[in-house]
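Note that one protein chain is taken out, while the other chains of the complex remain in position.
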Amino acid sequence: MLLALQSLTKTFVGMKALDEVDFELASGEVHALLGENGAGKSTLIKCLTGVYRRDAGSILLDGRDISPDSTSRAQALGIGTVYQEVNLLPNLTVAQNLTFGHEPRRFGIISPRAQRRRAAQMLEGYGLDIDLDRDLGSYSVAVQQLVAIARAVELSGRVLILDEPTASLDDREVQMLFAVVRRLRDRGLGIIFVSHFLDQVYALCDRITVLRNGCRIVTERSDSLDRVRLIEHMLGRELAAQEESEKRHRRSAPLAGEPLLSFAGVGRRGFVEPFDLEVQRGEVIGMSGLLGSGRTETAELMFGIRRMHSGTVSDAEGDLRLNNPRDAIAAGFGFAPEDRKTDGIIADLSIRDNIVLAMQARRGWLRRVPRAEQKRLAADYIERLDIRTSGPEKAVGELSGGNQQKVVLARWLAMNPRFLVLDEPTRGIDVGAHAEILQLVRELTARGMAVLVISSELDELIAVSDRVIVLRDRRQVARLSGSDITLENVVHAIAASDEHREVSA
Amino acid sequence: MRNPRLYPLLATIAIFIIAYAICYLQFPYILSTRVAGNLLTDNAYLGIVAVGMTIVILSGGIDLSVGSVIAFSGVFIAVMLRDSGLHPLAVFALLLVITTAFGAAMGWLIYRLAMPAFIVTLAGMFLVRGVAYMMSIDSIPIDHPFFTSLQRVYWLMPGKGRLTLIGVVMLLAFVVGHIIAHRTRFGANVFALGGGEQTARLMGSRVGRTTVMIYAFSGLMAGLGGIVFALYTGSGYPLATVGTELTAIATVVIGGTLLTGGAGYVFGTLFGVLTMGLIQTYIVFDGTLSSWWTRIAIGVLLLAFIVLQKGLLRLTTARSAA
């Protein structure tokens, strides 16, 4: 075995990111590493590349125990990595990037000619015909990706980790990349391939390992693991559990009457394909799909974070203008983003400040929310949402993930929106808070608010939604409602490969 | 020349040539070797300091201490030659060791404290200026025979222009700076740091070492600039060259280097310095224009270059994202 991880464990403050994970990689193999956000993929990779130090377990390369403590050490040991965000320097030329740190020199002076020759040698066999003296940044991501691979292979040459390399490539570029990867595999490299494009995984990989919540769920040959089972592994819960969720009582029919909001032909080129959606008062719309299917992008479009290129949004009163978040908030929208830390909370400010922020921004700086009102709001929501804190003046950054999420929710509830978008509202939250937030969603809709929930946890989505929309490749591929909302139907809609798309849609 | 990385450099050279042409049309004498020689001599200290500043800015940093270091150097040389009886060359060597060590110390603080270079070098600027004051508050003339003989070294160009020693030192500084920035591994690390510290580290660059060396080099160049300035003025004065750091930064940017780091050419800075000198020369020739137009013109050029580069950056990122 080329590379073997045994009982690898890594803990961050209170969270087990990796829990006794085993993983093996043979030379001449492409091994897919799959899992949703937070499953532990990136932690595993960072342990391999020396960004993190593991807490327990061992990493064996050619049977020898290694503990890389920096990227360059990992490289020297033979483990090279290429990330989705190309980790090369866009401001250096292609040749400089390829030879960085190993420039051919005479008397300490770099010879540009030798440097170019060396770079050209490194790129041989990659099918690239590019000007080595141009800035790397002036080339497409695909080219940068290949250059990064060439550098990683040259420097390490044993194990190559490709972390979401195809996320921003088009079909032709993907084929180009795959040709290179297959050639490297045939040369005897062991390749770890991380991707959320299942078609690509099946096209390229020999074996598949699935991680979920920091645990290894399964490792199997890709030709014996069918797509539906794979998605079950990734999203959790075996189909057996489905019956129970089917028994859940569903509201009889969608509420009749005028829709609260209608999105018609809303889309943005290269971001989200145009879609139609009518939102009824008091309903929960679930949005499902794998990472990269356009879930978050759809929410960003709805909330005015990105401008739509086409389509209209209207309510009973007429058309709405949604050019920025302020417009969306004025229209009665709210949005709790997926990445709470960077997009949601203002970490150094108090719970009280965070809760009143949206309301305050809406009122304008001159009309301050009176202090008494602020305190009342904070106390109210701390109690209603059961935010665990020593008091309303505590900085939000010091709270646990679940309580931070509740603060963000409180911020929007204080605005009393008519349409609330929750992107992965339960990610990284402990089980108790999890249930509370789902309960809250139901309470809100009972009072007429419409909620769009984006989640990669299928059973939760199925439990809470009145309708489920399934996205794949940035377009809506299925809409399920009533008794059609079953785990099986959702999984099949996600899993359907291109040929079957029409059938399931 | 379709390589876009050359655009800012080409713009700089084009601006210089156009400016020279305009000057020439009004004052044909400007195209003489005398004017050219003076241009080099008058701006020698600035050019040398700007070489160091270019490296610093290429790495994404900034060094506000250089103006103070020049003043300190002048005072140090004057005091040492007056009081110690050391040979000027020994004094020069001692000075360069001091300023290089000073720069290295600042680089170490910047890296170690993870603080903005702007603040650390600001403290350095106060410190060095203060030390210069403490050595003397008055201007001290320098009249060592060897020193004065150095001042008189020049080569008479055809057309009676004088290529002075300090002018040559500046040109040499640019050559050395060019090799260091564009032909050594250290230079590659400087560019890498300017392109992104995190990425640089991931690519195996030793960020701490590079940072120390960058500011040490800037200190060395500032010390050399101080020697040249002392030769140019024949005295040491602690209040001299106030604000030279800003002028040096401006010449670097007008020379086509990205102020946020990662892109640029050392030779671009030479044209930045010459453009600035040319504006001053033009104002002197004109006679009716006042000196403050220099600063305003520099400000306008600075704004133009910063906005131009921002535009270029947006253009390229938009293209690679599409």
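The letters A and B name the chains in turn, as written, and every chain counts its residues from 1.
In this text, a residue touches a chain if its C-beta (ideal position, glycine included) is under 8 Å from a C-beta of that chain, and two chains touch if they have at least 3 such contacts.
The working rule: contacts and distances are computed from a predicted model.
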| item | value |
| --- | --- |
| Chain not present in the shown complex, as UniProt names it (candidates "ABC transmembrane type-1 domain-containing protein", "Isoquinoline 1-oxidoreductase", "ABC transporter permease" or "Aspartyl/glutamyl-tRNA(Asn/Gln) amidotransferase subunit B") | "ABC transporter permease" |
| Residue of A:86, A:357, A:453 or A:495 in touch with the missing chain, whole complex considered | A:357 |
| Touching residue (missing chain; options A:90, A:165, A:190 or A:337) | A:337 |
| Of B:14, B:31 or B:137, the one touching the omitted chain in the full complex | B:137 |
| Contact footprint on subunit A, counting only the chain that is left out | 70, 303, 305, 324-326, 329, 335, 337, 342-349, 353, 356-358, 360-369, 411 |
| Interface residues of subunit B (partner: the chain not displayed) | 62, 109, 112-116, 118-120, 122-127, 129-131, 133-134, 137, 197-198, 238, 242, 246-247, 249-250, 259-260, 290-296, 298-300, 302-303, 306-307, 310 |
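What we mean here is this: only the chains that are shown with their structure count from here on.
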| item | value |
| --- | --- |
| Distance between chain centroids, defined by C-alpha means - subunit A, subunit B (Å) | 47 |
| Contact set on subunit A toward subunit B in their complex | 71-72, 75, 87-93, 96, 100-101, 103, 105, 108-110, 112, 131, 133-135, 137-141, 144, 270 |
| Contact set on subunit B toward subunit A in their complex | 3-5, 179, 183-185, 188, 191-192, 194-196, 199-205, 262-263, 316-317, 319-320, 322 |
